[in-house]
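One structure is given below, represented as structure tokens, and several questions about it will come after.
One chain of protein is taken out of this complex; the other chains stay put.
By written order: A and B. Residues from 1 in each chain.
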Amino acid sequence: MTMQILSIGLVTLGTMGIIDLIAATTNAFNGALLARRPDHYRNFTVMGIIIMAYFGGIGGGVLRDVLVSKVPSPLVNPWYLILCFAAAALALLIEYNATAKFKDGLFQFMTAFSLPWYAIVGAQTAVDAKLGYVAAIIIGVIGTTGGRYLIDVTCNVIPKQFVRGEFFVLTAAMTAGLYLVLHFSLGWDQTLATAGAFLFGFGFRLTAQALGWEEWEPWEPAGVKTSEKTREKLGEGLHAEFERDK
Amino acid sequence: MTMQILSIGLVTLGTMGIIDLIAATTNAFNGALLARRPDHYRNFTVMGIIIMAYFGGIGGGVLRDVLVSKVPSPLVNPWYLILCFAAAALALLIEYNATAKFKDGLFQFMTAFSLPWYAIVGAQTAVDAKLGYVAAIIIGVIGTTGGRYLIDVTCNVIPKQFVRGEFFVLTAAMTAGLYLVLHFSLGWDQTLATAGAFLFGFGFRLTAQALGWEEWEPWEPAGVKTSEKTREKLGEGLHAEFERDK
Partner (left out) sequence: MTMQILSIGLVTLGTMGIIDLIAATTNAFNGALLARRPDHYRNFTVMGIIIMAYFGGIGGGVLRDVLVSKVPSPLVNPWYLILCFAAAALALLIEYNATAKFKDGLFQFMTAFSLPWYAIVGAQTAVDAKLGYVAAIIIGVIGTTGGRYLIDVTCNVIPKQFVRGEFFVLTAAMTAGLYLVLHFSLGWDQTLATAGAFLFGFGFRLTAQALGWEEWEPWEPAGVKTSEKTREKLGEGLHAEFERDK
């Protein structure tokens, strides 16, 4: 019977619905891992970590749907809640058993892997709501990075969108833009356009992490004292990992 | 004339509307008290404390209504604003005159007393919006705990949902769930189901506070140093009060 609900759920969802579920699940996995990292951990309870996984998993999607005046998908389809819960449990299980090095690599990899999905669904959702292409990119960015914003604000951490972070926002914007070009300008089929945009976003992000590409920070304002040490902690890419290994 | 508006307002509201007003008023009272507690106080002005009372009082209800794509009730019915203002004024009056011990006891008691109302209205609102029972519980939790989230984030405090706090989220979820069972499965009348769910939520919360029941905090992540002392401060129940008295 459970199987039947699943199949019905997935059939009625269509391509974008399935991608939205993938987006939620992978981001929930990442949210749970993030809540356990020393820079975000604040003596959270098990319930706290589960809510954090939901923030990461469905936060961006809920913001997206509220902005286009839709009842958020996770409230309509309970599979979001089930899959996000499973993702959080899996993340905690791995976190308990794995070495620090493996966990860090997994977190970096999943950060890249989970990023493009919401950008694509967000862009498509905005177009479905009769919004223009600029708004579609904005909605793509909000869907992709909104969950992380909620997590960071909750943990009293300056949100990642605003500080050095391997082109978090730009990757989301480019992925959404590429999807729009492939699907609407070049007429690619939805699944194919999704695959193309995903591969680009995932690849760009991994490359940025591996090579330590980071956003440009402008000149310091007068009257601010910042040590290089503070800055260094803001990067969290694989590049830093590589450097540490030397 | 004022009396007439009130009676019209309350008649058109129905049971759930009245319970929503009770929820807003009791939570506003608590929000004002919370803003004055040393762990949340940040040199707030009188205006700041009033806004904080509104955050606590109508924040959860506004989030709930936005999620189901409704114009929030407090914008439609000015009685929310009037009653929340009165509750904030009363809380400040008591805060000025009472002893520390009385204030603390009152805050703990009101935390329990104000909790179940929004859980019940949230669950009913979600069902009215044709959402499923799982979504109804989620909406119940968001309505109940959303105001506290806004207050804590505003005060730069880690939100109570995420740290030890006598089953804040679980109590809200169970109260919403019980209301759904009583009203929709067992066919109890709305007022009766509300009374049942309220008594359960209020009683469970008081018991958790008195006995010091708290959520389970998992193993510390590697690389995090937390003293027992930091943890202890997170609990704020009557249990701690009792302990202190010994």
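Assume a contact is a pair of C-beta atoms (placed from the backbone, for glycine too) under 8 Å apart; a residue touches a chain by one contact, two chains touch by 3 or more.
Only a predicted model underlies this, so the values are computations on that prediction, with no experimental measurement involved.
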Sole contact to the chain not displayed, among A:I18, A:V66 or A:V181: A:V66
Which of A:A86, A:A135 or A:V181 contacts the chain that the document leaves out: A:A135
Hidden-chain contact residue, picked from the options A:M16, A:A89 or A:V169: A:V169
Residue ranges of chain B at the interface with the undisplayed chain: 36-38, 41-49, 51-52, 62, 66, 69-72, 75-76, 78, 81, 92, 95-96, 100, 153-156
Touching residues on chain A - with respect to the absent chain: 66-69, 126, 129, 131-132, 134-135, 138-139, 153, 156, 158-159, 161-164, 169-170, 214-219, 221-224, 226, 230-231, 234
